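One protein chain is absent from this view; the other protein chains keep their places.
The block that comes next holds chain A.
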């Protein structure tokens, strides 16, 4: 169970999920220099949107039919909330001091948490975690590595989404406009680019990726809860900074590095003489944020981050 390949695989799965969420932080930051701290909650609503669709479907429906519908439902909810947040919470504050949208994001994050908490609280079920349906096949065994069904979904969905995004940004007209807007928003307008539309697209893509991550989370852990976006959001934000905020490849890489580092630290730190108490799952987040602090100290622009100088 505790073999090195297994730990690497665990880190890879976890990291893929962080990376999917990190895309939303990094795209929005790249274009409007805003840390959307409500993004963790957008991830959470994606999971709940998918769960809601599942509960509306007839009982006993095959997951192979339900999963696509759940993905669409979750994505719809997350994208609408992300775009709505941009339109009604962040856009009116554009040009305001940076602290204002930051506080707004924190407020929005609490509002979304409480809304979902109350919404799913009413049916007499006081538990905060809701059971999430599972894919109907058991774990796969590849050599010494065991892969759970939820992780199989992740390992297919994450690279697929990333590849499509990379192609979109490089090759499409809107993708080119996004790059231009990220590098110089005023000049992008002089080219005829509607930068408001580009900002909406960035939020929408972030919301979509968060929804895929939210569904992955449900499949991986078997439940979703109103507060699942808090730690996952912080981790994904760490991943985005680790990879170089503003860089989509950095977000994915940062997610993977963070996931693997977390898995390694959890599994092996306790083996170091004198550090027995510091291993195990309870310490995972500690090591993740220690890594963030180290990166901020020694490579503040992140692994793939561009130097700030060429923005001038």
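As a working rule, a contact is a pair of C-beta atoms (placed from the backbone, for glycine too) under 8 Å apart; a residue touches a chain by one contact, two chains touch by 3 or more; residues count from 1.
Here is the rule we use: contacts and distances are computed from a predicted model.
Its record in UniProt calls the unshown chain "ABC transporter ATP-binding protein", which is the match among "ABC transporter ATP-binding protein", "Alpha-ketoacid dehydrogenase subunit beta", "Transketolase subunit B" or "Ubiquinone biosynthesis accessory factor UbiT". When the full complex is taken into account, the listed residue touching the unshown chain is A:193, out of A:9, A:193, A:228 or A:267.
Those residues of chain A that touch the chain absent from the view are 173, 176-177, 179-180, 183-184, 186-195, 306, 310-311.
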